[in-house]
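Scroll down for the structure; my scribbles are underneath it.
Just one protein chain is left out here, and the rest sit where they should.
Per-chain residue numbering starts at 1, and chain names A, B and C are given in the order in which the chains are listed.
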Amino acid sequence: MTGNSLYGPLDPAPDAGWTDAPPRMGFFTDTSVCIGCKACEVACKEWNLVPDDGFDLLGTSYDNTGGLSANSWRHVAFIEQRGAPHGDVLGAAAGPQFLGMPGRDLPGRDPDAPRTDFRWLMMSNVCKHCTHAGCLDVCPTGSLFRTEFGTVVVQEDICNGCGYCIPACPYGVIDQRGDDGRAWKCTLCYDRIGDGLSPACATACPTQSIQYGELSQLRERAADRVAHLHGQGVGEARLYGHDPSDGVGGDGAFFLLLDEPEVYGLPPDPIVPTRDLPAMWRRAGLAGLAMAAAVVVSFLGGRP
Amino acid sequence: MGVRTWIEGWPVYRQLTGTDPLGRGAAAQSARSKGLSARTGTVDSMARSVCPYCAVGCGQRIFVTDGKVVQIEGDPDSPISRGRLCPKGSASKSLVTSDRRQTRVRYRRPFGTGWEDLDLDTAMDMIADRVLQARDATWEDRDSGGRPLNRTLGIASLGGATLDNEENYLIKKLFTALGAIQIENQARI
Amino acid sequence: MSRGSPRGGRGRGRGGDRPMVPPAEFRSYYGRPIVRPPVWHHDIAAYLFTGGLAAGSALLAAGGDATGRPALRRAGRVTALGALVASTYFLINDLGRPARFHHMLRVAKPTSPMSMGTWILSAFGAAAGVSAVAEAAPLLPGPLRRLLPPLGTAGQYGAAVLAPALATYTAVLLADTATPSWHAAYPELPLIFGGSALASGAGVGLIAAPPSEAGPARRMAVLGAAFELYGAHRVETTKGILSEPYTRGRAGRWLRAGRALTVLGVAGAVLGRRSRVVSALSGASLLAASLATRFGVFDGGVASAADPKYTVIPQRERLARRAEDGQPVRDPRAT
Partner (left out) sequence: MAEAHPVGFQYVVEAKNRGARVIHVDPRFTRTSALAHTYVPMRAGADIAFLGGVINYILANEKDFREYVVAYTNASMIVGEDFQDTEDLDGLFSGFDPDLRVYDQSTWQYAGQGDVGQPEGAAHADRETASGLEQESHGPPVPADVPRDPTLQHPRCVYQILRRHYARYTPEVVERVCGVPRDQFLEVCAAWTANSGRERTTALVYSVGWTQHSVGVQYIRAGAIIQLLLGNMGRPGGGVMALRGHASIQGSTDIPTLFNLLPGYLPMPHHRQHETFRQWVDAIRHPEQQGFWANAEAYAVSLLKAYWGDAARPENDWGYGWLPRLTGDHGTYQQVLDMIDGRIKGYFLLGQNPAVGSAHGKAQRLGMANLDWLVVRDLFEIESATFWKDGPEVATGEIVPERCRTEVFLMPAASHAEKEGTFTQTQRLLQWREKALDPPGDCRSELWFFHHLGRLVRERLAGSTRPRDQGILNLTWPDEEPSGEDVLREINGFDVVTGEPVPNFTALKADGSTACGCWIYSGVFQDGVNQAARRKPGSEQDWVAREWGWAWPSDRRTLYNRASADPEGRPWSERKKYVWWDPDAGEWTGYDVPDFEKNKPPGYRPPDGATGVEAISGDDAFIMQGDGKGWLYAPSGLIDGPLPAHYEPAESTVRNPLYGRQANPTHKVYDRADSPINPRSAVYPYVFTTSRLTEHHTAGGMSRQLAYLSELQPEMFVEVSPELATERGLEHRGWAHIVTTRAAIEARVMVTDRLRPLRVDGRVVHQIWLPYHWGGQGLVTGDSANDLIGIALDPNVLIQESKAGTCDIRPGRRPTGGDLLAYVEQYRRRAENNDG
């Protein structure tokens, strides 16, 4: 346990008591080569025996999964987009984003004006395996735990379905399975990586959009990839979740994106809730003292 | 299990005595988690196969335990697919193990309104009889000019693109010898 | 750019496609939530109330006992146990796997308010249980009749010591989430919950005690209500866009009702002190107010998680502030 146990850069496995921890393992998901084939979703389910997620046509481009859930541990997002991406920090003037529900008022409807600026972004989302994992921190049973690989795993034999992890995740990843009651999410194939195999999704991914490996190496590779793409004129390429000094201490599963995170359904500046836990306990303590004082005053004070 | 083992197995005890005072890692690991391993490592056999969907020909490894397919994944040795599979190839285990698969012969009699059961051998006999009946009923020895035809147009077949070369070979060989020429497959479509 | 309702329902008319005027421009993935709303049912909101009630009642009992007000003691002890039993029921009922309730005691995690709360609740439960059972001592056979009262007293004070923790840890429990409006409210939530607990405990006293013993309960009601109202006001007005969910929809209605009932209860408690009936009604009003406040806070959080704007806009503003301040976009901050 070090000074950064709740926030800040940290190697999480040793901090969680793994004395001879192997290198931290993770995912680098490069959306610039994602073809949206969803092999990751299927391979994950076949390996982890995850139930199907219902047969609903969502009308959100080719995404009929909707998002990560207890029954979808990989989720491929599809964004049909006209207009160049905007880099504005606030996104206030962000370019028009096609939401799959065309209004009648979108510009450029003239067939004589060719649409050259159309983009179809695809991105395979997954649990971030945060350095500071809100879900893990708040789990009251120790079902969620930090593995020796630095990943965050729900132990299905322990979880009692309290549901606390679910709102504690700043990415909205972990979820309760309705008919089962327990919380489920990506395990980064804890059983496979323990045997030296790659996780099922990364094994299947046809274009190596999903890369598995030692996190330190992945971060280097990702930095090179961004530089390469910038050199090819893809200026909008940027990394997300790679930075150990971000609000969750860096993600164990990070991404190369081609637009702002929220376009993909990711929070632009996630912070682990537990960062503020000491302050919260202090506030609770003060409030408790105030209560005690109020009781004392009430019983010992004069008659009103 | 003695009380002592029980106490020592209690994560709170491990929190207090071990390297993980916050109970977020080593102390919280369950015995089941500790014992996890990939099920592909403990199989009875592994067959090297090829994906049955499209024609890219991705290599597959099929893992079998107790007579059941427990995993199908890409064969990393294949220079074609390099271990990767698309969603369909990745779903191959579901394809093979699906409980929706038809595993018994089903028979619909003429003018019937539902399926009936039929023994496999009986079905084979009935099909052989029908092939010969159709062949005899429609046999053509010669054309109007006296040239040999030596065939039947009473039997047709469609399929083969999903089958093995060896199977297609036998199909074509048998049908040709029977004089059946209307043998087609997806390559025409 | 959000365009109002993200997904048209079946058979929706043309009007449904018309974008609502968004309060602020932001982008999202088809309007889907980013953080996940809690899956908890209103069991948990009810637990927030019963937990507070147990704490307030335990304090009432201790105060009453210490100052020689047996009615307050008795009512406090019994209510504390009753509320505790209810709390336990609500907690277990909301579990996906109720049979594994005991897994809560597998670890003791300071990073988990629920883990801490479970231990607090367990200890409190034991203490409050003993003290409530001790109330039945006169009905019991010899040795127990002699042994129980001192144990009950010890339990009573033990419970009272734990009570503030029991009342306020639930505030931390909600705040220690990514649910935007809960987390943003973390400085005030403990005060609201503590105040609400006091008010509900006072409500019990007002209902159960004769006017002669009810003085402290009235004062507790006033002070508790003050904490609660002050805290709620802060939450509803100082959190920028994240105050919004507390003022709208179901959460807004709960909180407004809670405020009205609180004011009513306090007014009744103060002005109707001579009437047992008015006092009891005031007590009931305070209990209802406490319940409404907890439901309001609960629903406000849920609403903030369901709309991505409450995640995106504050985070974007935070990033913009950092950029303006010339800080690195990420500021590493040790605890």
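Here, a residue touches a chain if its C-beta (ideal position, glycine included) is under 8 Å from a C-beta of that chain, and two chains touch if they have at least 3 such contacts.
Here the structure is a predicted model, which is why all the values come from computation and not from measurement.
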{"item": "Residue among A:11, A:41 or A:191 touching the omitted chain", "value": "A:41"}
{"item": "Given A:6, A:21, A:68 or A:122, the one touching the chain that is not displayed", "value": "A:122"}
{"item": "Where the unshown chain meets subunit B, residue by residue", "value": "45-59, 62, 64, 67-69, 72, 76-82, 84-92, 94-96, 98, 100-115, 118, 120, 123-134, 137-139, 141, 143, 145, 147-174, 176-189"}
{"item": "Residue ranges of subunit A at the interface with the undisplayed chain", "value": "33, 35-39, 41-42, 45-46, 51-57, 59, 61-62, 64-65, 80, 82, 98, 100-102, 104, 106, 109, 111-112, 114-115, 118-122, 206-208, 228"}
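In this section, only the chains that are shown with their structure count from here on.
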{"item": "Closest chain to global C-alpha mean, per-chain Cα centroids", "value": "A"}
{"item": "Chain pair, B-C or A-C, that carries the greater number of C-beta contacts", "value": "A-C"}
{"item": "Where subunit A and subunit B are represented by their mean Cα positions, the distance between them in whole Å", "value": "35"}
{"item": "Intercentroid distance (Cα basis), subunit C paired with subunit B, Å", "value": "56"}
{"item": "Between subunit C and subunit A, distance of the C-alpha-averaged centres to the nearest whole Å", "value": "29"}
{"item": "For subunit C, residues that touch 2 or more chains besides their own", "value": "106-107, 109, 111"}
{"item": "Contacts with two or more other chains, residues of subunit A listed in rising order", "value": "5, 137, 142-143, 158"}
{"item": "List of subunit C residues in touch with subunit B within their complex", "value": "105-111"}
{"item": "Subunit B - residues contacting subunit A, complex", "value": "11, 18-30, 32-33, 36-41, 71-74, 83-91, 93-94"}
{"item": "Subunit A residues touching subunit C - in the complex, by the definition given at the top", "value": "3-9, 58-60, 66-67, 77, 79, 89-94, 96-97, 99-101, 103-104, 134, 137-143, 158-164, 166-177, 180-183, 243, 245-247, 260, 262-270, 273-281, 283-292, 294-301, 303-304"}
